[in-house]
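One structure is given below, represented as structure tokens, and several questions about it will come after.
What you see is the complex with one protein chain gone and the rest in place.
A and B are the chain letters, set down in written order, and residue numbers restart from 1 in every chain.
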Amino acid sequence: MNRTIVLIKDTAGTGDATREAHAQWVKKLRDAGLDGTVQAVRAADLGIYNAGMAVKILPEGPCYVNVRSEDIDRIIETTLKQGTVIEELTRHTVVEQVRIVLRNCGKVDPENIDDYLGVGGYQGLSRCLFDLTPEQVIEEVKASGLRGRGGAGYPCWLKWSLARKAFGDEKYIVCNADEGDPGAYMDRSVLEGDPYAIIEGMTIIAYAVGAKKGMFYIRAEYPLAIKRIQLAIDKAYGVGLLGEKILGSEFSFDCEIRLGAGAFVCGEETALIASIEGRRGTPRPRPPYPSDYGLWGKPTVINNVETMANVSYLLLNGPGDFARMGTEKSKGTKVFALTGGVRNSGLVEIPMGTTLRSIVEGLGGGSADGKPIKAIQTGGPSGGMIPAEHFDTPVSYEHLQALGSIMGSGGMIALTENDCMVDIAKFYLGFCVDESCGKCSPCRIGGFQMLLLLEKIADGKGSQEDITSIRRLAVAMQKASLCGLGQSAPNPVLSTLQYFMKEIEEHVVEKKCRAGKCTSLLQYVINPQACKRCRLCVVNCPVNAITGDRQVGYTVGQNVCIKCGKCYEVCKFEAVDRR
Amino acid sequence: MVRATINGITVTVPEGTSILDAARKVQIRIPTLCKHPDLPATAACGICIVKIAGSNKMLRSCCTPLEQDMAVTTHDPEIVDIRRSVIELILSRHPNECLTCGRNQNCELQRLAADFGIRAESFASSVPDLPSDSSTGAIVLEPRKCISCGRCIDVCQRMQNVWALSMLERGIDTRMSPAGDIQLAESPCVHCGQCSAHCPVGAIIEHDETGIVWEQLRDKNRYCIVQIAPAVRVALGEAFGFESGALVTGKLYAALRRMGFKAVFDTNFGADVTIVEEATEFVKRFTTAPETLPLITSCCPAWVDFMEKFYPDMVSHFSSCKSPHQIVGVLAKTYFARKRRIDQASMFMVSIMPCTAKKHEVKRSKEMFASGVQDIDVSITTRELARMIKQAGIDFKNLPDEEPDHMLGEYSGAGTIFGVTGGVMEAALRTAYDYITGGKLKNVDFENVRGLSGVKEGTVQVNEHSVKVAVAHGLSNVESVLAEVRQARAEGRETPFHFIEVMACPGGCVGGGGQPYGITDETRRLRGEGLYLDDREKPIRYSHENPSVKALYAEFLKDPGGKQSHKLLHTTYKPIPEYKR
Partner (left out) sequence: MEKLTRELLKKNSRESTGRAAGSYVKVGMSSCGIAAGAQKIFDLLKEEIGRAHPEVAVERCGCNGLCYAEPLVEVSIEGVPPVLYGQVTPDIAHRIVEEHLGDRRLLNDHIYAMAVKGTSAP
């Protein structure tokens, strides 16, 4: 007997409304005699927000929003009994994920090759090997408009054509799985969740370019990804999907894993090559480009995990659907790791052109604690902060760049009033300074000096001259750094200067941090009216900063105070103010 | 060919020419710091950046090839401002100690800061607190002055194939250090000093021993004597306004006497003795024990160190002959001392060398004490001597020429070419030919072992024998030569070379680690030409015909390769570990 399920969730408020509605549904279903075949169930989260009471009918049923108690009977009659959809209850403006890269994640067992084969796996490669020439493969990818998903957004077809034309028989394909942006883990999920899709994609690229060897450069901090990819490689060899004469064709391809060793900079092409070659992981100048002179001097194509996962899809289904999505210059979908102050953090894959607001509010559920989201950070340490007034910008390479940010690899962080923009800029710059390889002076010393200035500002010791110096350093780093790390390290800082000057000036002039993050600017002050003179704070202060007596009252000595917040924590009467 | 414009000026250059080099052709000097003509561009410092029309990026001109129809701008206010920022950043990380630094007035960073008119330090000074390393007694590392240009690493790894130096850590903590963060003396370092010769600042300096020399010169009871190496006479002049390669030999002798040395000798005399010994050794091996060939020269202490560490199985091929200055040293404290009745204990022998490795060589083994005391007390570099001459108030440029003390100072043309790559080989062949055939060579100039190619090969007909020789300079060029020798041995064939000369420093000693700063192939060539001129102008061009040498053997040593020679002039070699940890 087949069940119908009615999922109920109040998308705006608390569990109480959901419970009430659920109780009504249970009663009404019983009254209608449907309680044997239809179960009303309270859902935890339906992925719909700010749409009143939502009701989703399974299987394959419609999803209604703003459902009132009066509508229940109508739904039972019209939809449940007659199978007709009620138009005015249907949600029309909706943001949906389109799962291409993540198509199999959550569906297949990543350690079972049969699962992957069962969903059409390797049919794309088969088509390439037997029905298409390498040039035709490149043409199809060109038609799709696929751009490198690692952050640079370089047209894939062009990179592969150049490598194909490059002189020599020995060519390499490298999958860049170094994923170093803080907060980005899209690649990790695909490596762990759908490893064969990536291997198939790499094999297709190898065929198109004329390479016989491929490598996965996986950061050592991803042990599960390494394990699953290695397992997948072994199984693929076992059934002849890697190695000699794949699927009985004339094409042979070998693949192995190389590990990273804790260097963000090794996600940069030329530093990655140096790392695989056993040298110090520092970039080298380009030209020559890796497509001409890469790994061990041979033509090499380096592509990101997400790019390769797209490739196996494209050659299975053709470029049409992909090319129809997106904006003029950015086609297809993009996976974002949505984190920060949103209710639902996780991975979302959306067509290019979807607005930031749709993603953060429509899919992310908006702010987790109700405080407005004041900025969205994209592109990791190379990106920028986008303020609320630009949240209706469509997500694409060109639009984000125009706003002073970048698409990057897909990190998307929602920042609320609890976040201090100076602190965030300091965090990202600190990351770049930590990860700088140290080869070139503008990045090595420039980043360090810029960080000193930001720390000065966060400590309340900053000045206008410091801001001028920061701008000067930013120009030097952008123009004179050897690689993308140094060139883009100033971006988060510049972006903060552009859109959040107010917060910076508050730190510099008023010596205030409105989010309360910059501890040097915090002051803990005892409110004499609320204070009950219990001395709990005095006793708990680790540096004995609180002085006074029971008659006169107690005060926090600001020059002794180390801003640890213990007094604020222990006071039972909320008599300590934090400003 | 490629045609493009730089600052509006049209320039045509071969394909692959860097923008930096192309700009020079039209008299545009783009400032650089980390780039060195000897080394491929590392693109580290970021000062040579230029603009290309059609892009808002700036590219490094040292490593970007000029392309057809490129429109390059090398200087405009924005570019200059960014360069200034980069220099100031480097200065913020560099100690402000010019006045007490070994590179004061001779420092590439100082020059840049001066050219750019840096008058204020805009960025907070943050100099790393790193200890200096003087463990080798020959080369001193001062990592706090390092600007991370990477030249020394490139030189030690690629040019010299020693791999003693490396960059450690990353980001702002990047520092130059012996690989493995050990002391330099524990590393494979062979003390060739090429790192210090290429360092743009004072981060790697020769171990200054001028203080010791001054102290001894002051002591009335000390009998101070000195010798100068061949390569010194064509380079020291550079510190006093002479061109590279100018022969200032006579002035050197004069200056040294004025400084207070009681006898002024010449290492070239020792070179002549070396040839007599080594040619004898070669003839003996060639005619009676060919399986012991090739014979490999051993006058370069960095090379000796290198072979003992990296090719210990080949040390039996070394000539057992000491290096020329050691020979002069031991003879000074025996032959000379006895003849002039000087108390050996009062003698203090200083050798002026283009070399930092000699500082290590003088205490290398007990054989360097063959006279009964330390044969050479101190070896100082050309650079140190230049400073001493200035301190002594000598107007070097206008000194009258003087002669050396002839007993250990007279030299032949063959002796003087020891200072240039191929010179030892030429000198040895001249004498060996005579020893074997009894006759003189028609042409004493062996052009095919001259020049700056990394490995030079040649064949000399000596009667019915074809003597095959190879000359290598720069330690990375040794591997292929020795590989050929090993290969032949493994396959049971005759050795491909009978006689091999190796000099650790590219160009030979004229390009030594202790020579005046600013080494390029042009300098090497000019200094070498100076020595070849010295050779041509000498009346005697064969080491064994040097009358002072003849007298030495007649009166003191008796037979070349004989008992007395072996006791004083020969040494032994043994494998040593690459790492002393």
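Here is the rule we use: a contact is a pair of C-beta atoms (placed from the backbone, for glycine too) under 8 Å apart; a residue touches a chain by one contact, two chains touch by 3 or more.
Model, not experiment: these values are computed from the prediction.
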Contacts of the hidden chain among displayed chains: A
Among A:P134, A:G180, A:G193 or A:G446, residue touching the chain not depicted: A:G193
Residue touching the undisplayed chain, where the options are A:D31, A:E77, A:E96 or A:E510: A:E96
Residues of chain A (touch criterion as defined above) contacting the omitted chain: 1-5, 7, 15, 22, 39, 41-48, 56-65, 90-92, 94-99, 102, 104-111, 114-115, 117-123, 126, 129-130, 185, 188-190, 192-194, 222, 224-225, 238-241, 247-248, 335, 343-349, 362-363
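Methods note: only the chains that are shown with their structure count from here on.
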Gap in Å, rounded to a whole number, between the CA centres of chain B and chain A: 56
Contact footprint of chain B on chain A as seen in their complex: 263, 265, 280, 284-285, 287, 433-442, 444-449, 452, 469, 472-473, 475-476, 479-482
Contact set on chain B toward chain A in their complex: 41-47, 49, 57-60, 63-65, 81-83, 85-86, 89-90, 92-93, 122-124, 126, 147-148, 150, 167, 169-174
